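Below is the structure I would like to discuss, written out as structure tokens.
The complex appears here minus one protein chain, its other protein chains still in place.
As written, the chain order gives the labels A, B, C and D, with residue 1 at the start of each chain.
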Amino acid sequence: MRSLDFVFLALPMIAGVAVFTLLPAIIGVGLSLYRWELVAHPEWVGFSNYRYLFQDTLFQKAIINTFFFALLVPVKILFSYCLAMLLSGRSLRNQSLRLAAFLPTLVNPIAIFILWRWIYQADVGLIARLGAAFGVEFPMWLEDPTWAKPALMIVMLWEGIGGFSMLFFLAAFRQIPKQVHEMSYLDGASGLQKFAVVYWPWTRRVIWFSLALGYLGALYGGFEIAYAMTGGGPLHATTTLSFYAFETAFQMRHAGYAAAIGVTMMLAAVPLIILRVLLTKTFRSAAS
Amino acid sequence: MAILKFENVTKRFGQVEALKDFALDVGDKELLVLLGASGCGKSTALRLAAGLEQPDHGHVTLRGQPLQQLRPHDRDCALVFQNYSLYPQMTAMENILYPLRMRKVAVEEQSRRLNSVRELLHLSEAEMQRRPHALSGGQRQRVALGKALARQPGVLLLDEPFSSLDYNLRLSLRSELRRIQKHLGIAVLMVTHDQTDAAAIADRVAVMHQGKVQQVGAYKDLQHFPQTEFVAGFIGSPPMSLLPAEWDGQCLHMPTGDRLIPCDFAAPHGQVMLGLHPEDLEFDTQSNSSGTVCIHGIERHADKVLITAGIDGYRLMALSTEEFADTDTATLQIKRVAMAFDVTGKPVGPISTFQRV
Amino acid sequence: MAILKFENVTKRFGQVEALKDFALDVGDKELLVLLGASGCGKSTALRLAAGLEQPDHGHVTLRGQPLQQLRPHDRDCALVFQNYSLYPQMTAMENILYPLRMRKVAVEEQSRRLNSVRELLHLSEAEMQRRPHALSGGQRQRVALGKALARQPGVLLLDEPFSSLDYNLRLSLRSELRRIQKHLGIAVLMVTHDQTDAAAIADRVAVMHQGKVQQVGAYKDLQHFPQTEFVAGFIGSPPMSLLPAEWDGQCLHMPTGDRLIPCDFAAPHGQVMLGLHPEDLEFDTQSNSSGTVCIHGIERHADKVLITAGIDGYRLMALSTEEFADTDTATLQIKRVAMAFDVTGKPVGPISTFQRV
Amino acid sequence: RQPVDLVWATNAHPTRSLAVQNFERQNPGVRIRILPISTPWKLQLQCHFGRCPDILTFFHPGAFQSFAQDDLLLPLPDVEYWPHWPGLKSYGYRETDKVRMAEPQVAYPYVLYYNSDLVSPETAKKIRDWDDLRTVAMSVIHQNTSARKVFGVEIHSDLIWFQTLVFANGGNLRGHPDSFSHVKAALRQMREWRSMPNLVPSPADRRNVPSSGSSQGVLGSLFLQGRAAFYWSGSWKLWSISQQDRIPWRVRTIPSGTIGPVTLLGGNSFGVYRGTKHPDDAKRFVAYLGSYEAEVAHVASGILFPSRMDVPVPSIVKSIEHTLQTGRTADYGIGLDAVKIEARLKDIFEAHRMGELNDEQAAQKIMTILRLGDRQ
Partner (left out) sequence: MIRKWIGSTCIVVMLLVVFSAPFIWMLISSLTDNKDLFLSNEMWSLLPERWAWENYVEVFQRIPLLRYLMNSFVIAVMHSVLETLLAAMAAYTMIIVGGRIGRLLFVLLYMAWLIPGTFLVLPRFLVTVFMPYAFPASEFWTEPRIWDVFGQQVNVGGIIGLDSFFALIVPGCFSATAAFLLAAAIRQLPQNLFEMALLDTGSQRLAFRDACLPSIKAPLAVVAFLAFHGSWQSFTWPLLMASSPDMLTAPIGLMTFRDLHQAQWSLVMAGGVILTLPSVLLLFFAHRYVIDRAEVHDNAVVAL
């Protein structure tokens, strides 16, 4: 690669990632060894931030909550997959439905989460009213620590299934040669058999890819929805790791401790690195 | 007896009329080849026969029964695509057995058929355990054929089964196909755009053009007695050359300036198109008389020389067995007119003997 | 004088040795065709010549200069791929002009070359304004050729330029290529796996097998005097059949049970491989004497019959001009042995006359 | 003179632009642009890195104190005179050294609204202490015959409630020897009230938004629907409640019991950023905002309680004017960040409300936080 090409093609990205991602990451790791209230000067505390993580019940709660939300990822992917299958045709109806399914992704999140809060309202909310009409008594969704998580999960599902993962699956479906569909049709496969024979082999990788993306999303996400819908409550039942880190950094102004939380979050991404190594291996061996 | 029958089928895709009044019979135990240029609707016809598409008009009948009334499952025909006829994630054996399993064929019967297919197609046990990507192109196509045959179909539909194979493989696979077809006594409808394939194994050849069957018959008949201009210009390698002439009842005025007086030729006055076999053309570089054409190319093949010439935008191709010196112009000698067509493209008979003026 | 020269080039991709001690000269104003089965390294050789890959050992020289010292840009050779030789977003004209613009050729010179290329390739003004997707396959390949020629390269490298075209187009394009090559007097190195192409236009043909050049020469020489077993079994359509025989100094013991006593034949004792031209084989269905082979297939072409037979796993192909009745076994008659090879695959000469015992 | 450009960080209340217009008219060379505040922590962070609006608005004594503590504000010695209600001092003076650093503009005492359909004014007037209030509220609930649930007292926030109860029992949040027992008593009282059905609506009973600081627009909706007898909230609601005609309403002071003044005083104040390029103009603007003239204008445009004692209050709130005299702000002590403490307290109240913590445990935790603040 000649130097001019390098300067033009690769350098901007390398420099940008180094300055705006890797350098901050290193600073963040350094910060986790200090106590810093965003004002005055940081104070060196060594590993005591990390030590405190072990006694911090809130942090443990946040880990458990994050884990719960991560359980949603496969469900979300399953739903997106089915939706993409349902809407993969090129008819006008499907096209407009696809647009509709994309709406939740487009709408301003703060406004939409507040609306969802109203939908969940215990006495007067849409769901409660619907329940009353059919004689079902629903819990007080967002005020009940046991129900707040599922309530948020439903919103996440609603928001997530029509969005970009559906897009990925649609694109993947489009890559399946028509002949494969026809072949399975002529062979007499139907329903699940068709899935096993046609869809699975051709979308396997996209599913893995979406799972990896979804896992990262669940690990690092859940901030906006908690911020706008529950404020992390009730009783911190919806405080995810990222929300907790954010609150700690900016509301409580413990930047060092928040950085320590961030570093621990990064450790959770290690499985993805291993997964990548494994995937590359299996795909290589499958290809040769 | 026709086992598969297209009755004036029309099939449209949006603006494109892929098939127009398409009519064809595939007889019992017959190997019929559908030949035509790219995009003429060959695959569409095959897909209709397989039930993958529904005709807009007309019917496709299988053993006299309209195809639409049968579930794809119950249809007695198997289709082999050019590519992707195998599931990449299954071994060759699993691929072959898959349609049987879907049809809930008994397990002993499955293995019986598997074995017979394996022997028929000369596939080894080891090869049967491999995935398609670990098989060579020829083996892959044999497995695909096996998958279709294991179903014991009455009609085998093949869409350009050999087009991605190289010459030697192609040669052996097509003779194998012919042997199996004879052996099992099934009907085969095969699509190809390669004439050698068609010539080599077809009982009958159907030539298609723009969604219509132009002519059906043995390859030799198509070559020697083409019924339409299209067939004349299409069949043969190289095919006939087409040259217009003005017919005034007595004399054929050629674009070369020559005039031919045919011995017996009956056609309405006006323009006629002459179909000239490559063997019936001769280019003379010595004589400097009339009938001069430009020589575009000379290709020296193993035992013959192919000379391409042009006049008035028409292309003439001649085969000669003698050496031909490089030259730019030459005189055209016509030895025989294999077939002549009137303005509507209908044949008005060959002109075997004539006088040159 | 060799304009492009491969000097014992070796090229490895991981485990695969794509080229092994590959040596080849392309002479000035010569059209050399590189022929070989799929995966034998043809494209790799071409890519080396274009400078897209670097050899692991050996050199490629262009007019005596090692290629590595030149930037790909400045090299005097143009490459045309099988597909995707045009930028989809540019019109035909823009495509042709693009390399010139990149080389900062003066504008008048650009339009001059454009016009000359346009005339050379019979492209109309209207066609020049279209994008590639609006052109037919033949037009597209012509534009791609034009793009390469507009650069006025010393060597034109073509990678299977005709393989996606149908028969008629192929025919006319290849004769056009030959004409242009003659006209411009440039050297052409063309890769193909199709023998007809090679036979039709090549000055010389180089046959490759597993990364090595097997033999270089005129097509006819390759056909009649193959220097290796591979060439014998590869060249010709159909190629020679190869049959082993036991040579005891006096007698050739054939697998059919026959014994042949050649008139003059000098080879060390042991197994020899006989190369038999299809025309030199004859199958006799009447006589029930020794030398029986199984008939696998009979293909009736326009003017000849191709008979495929097998014995001991060897395939025999014979061409006969007479009708041949369907049968299962027949007696093999050898009229001539075109070439015999010893155990190492080296030719030990033809056996034109012999006695049969 | 060069035209001067000042940035004023404040909320989007219509009176803000009114004040700007008046000031700009009087001071032709000065232009003031409003920067809407959305998140206070962001301002503080940016101030530390050298970018800050020239004039800041504080809606909370804690926010003011923390800016003052970090030395981000200019002292305002030239406006030494304190014409404002005494309870607003923690909005204007830095705790540590009593330096004047901000100018208050309004005073918002907490008041008790009641629905005069459900509670007659006579009954309402008779309420003296918390037990009276409870009795009246319970009787309203029992008298309700309509299908809709009716609630007793809608309360602005647990924190307000808690603080008022502590004050009402004669307690103090810090420095008092009996603080622990006061806190515990307040918590017990809150629990008892909650255990009575419908006496206090839970957050779930109204259309709500998350509790982090922005619930104002939604609170009071039960009262406005006529489904709550009492509504205990800030007096800044007076204007908007007076604008509606759905329910008949009255207002009175919060029952004080025997101890005396317990009303909490809210408000806002303005300070000048230390790094401003035009300190004199900024100070002038702040002085204008706290001036008699400006407050009169404010009162006229619907801000009902001025911070200056010399500005007359409108007649509709005349009856509760005296609360301004005795109202006080909640302060947690020197060096403790009020914002953080309130966030922690809210957590504890929530846990207490849900029964996660009993009175003892909750009181213990509250005391720890009040003592140590937010130290790990």
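Here is the rule we use: a residue touches a chain if its C-beta (ideal position, glycine included) is under 8 Å from a C-beta of that chain, and two chains touch if they have at least 3 such contacts.
Just so it is clear, the structure is predicted and the values come from calculations on it, not from any experiment.
Asks: Specify the shown partners of the omitted chain in the complete complex.
Replies: Hidden chain contacts in the full assembly come out as A, C, D.
Asks: Which listed residue, A:S80, A:S184 or A:T203, touches the chain dropped from view?
Replies: A:T203
Asks: So one chain is hidden, and I want to know which residue out of A:K76, A:R98 or A:H236 touches that hidden chain in the complete assembly.
Replies: A:R98
Asks: Under the stated touch rule, tell me which residues of chain C contact the chain that is not displayed.
Replies: Residues of chain C in touch with the missing chain: 47, 50-52, 71-74, 78-79, 81-85, 87-89, 98-99, 102.
Asks: Where does chain A touch the missing chain, residue by residue?
Replies: Output for chain A: 1-2, 4-6, 8-10, 12-14, 16-25, 27-28, 31, 83, 86, 90, 93, 95, 97-112, 114-116, 119, 124-126, 129, 158, 162, 164, 167-168, 170-172, 174-175, 202-206, 208-209, 212-213, 216, 219-220, 223-224, 242, 245-246, 249, 255, 258-259, 261-263, 265-266, 269, 272-273, 276, 279-280, 283.
Asks: Touching the missing chain, which residues of chain D?
Replies: 7, 11-14, 33-39, 42, 45-46, 49-53, 59-60, 148, 206-207, 209, 213-218, 221, 224-225, 234, 236, 240, 243-244, 246
To be clear about the criterion, only the chains that are shown with their structure count from here on.
Asks: Tally the contacting C-beta pairs at the A-D interface and at the A-B interface, and name the larger one.
Replies: More C-beta contacts join the chains of A-D.
Asks: Could you state the distance in Å from the CA-based centre of chain A to that of chain B?
Replies: 56
Asks: Centre to centre, by mean C-alpha position, how many angstrom separate chain B and chain D?
Replies: 91
Asks: Any two chains that touch count here, so list every such pair.
Replies: Contacting pairs: A-B, A-D, B-C.
Asks: Okay, in this complex, where on chain C does chain B touch?
Replies: Result: residues 37-38, 166-168, 171-172, 174-176, 178-179, 193-196, 199-201, 219-220, 223, 234, 236-239, 296-297, 299-302, 306, 308, 315, 317 of chain C touch chain B.
Asks: Touching chain A in the complex: which residues of chain D?
Replies: 39, 41-42, 44-45, 48, 70, 149, 202-212, 337, 339-340, 343, 347, 350-351, 354, 356, 374, 376
Asks: Can you list the chain A residues touching chain D in their complex?
Replies: Going by the criterion above, the answer is residues 38-40, 52, 114, 117-118, 121-125, 140, 142-143, 145, 227-231, 233-236, 250-254, 257.
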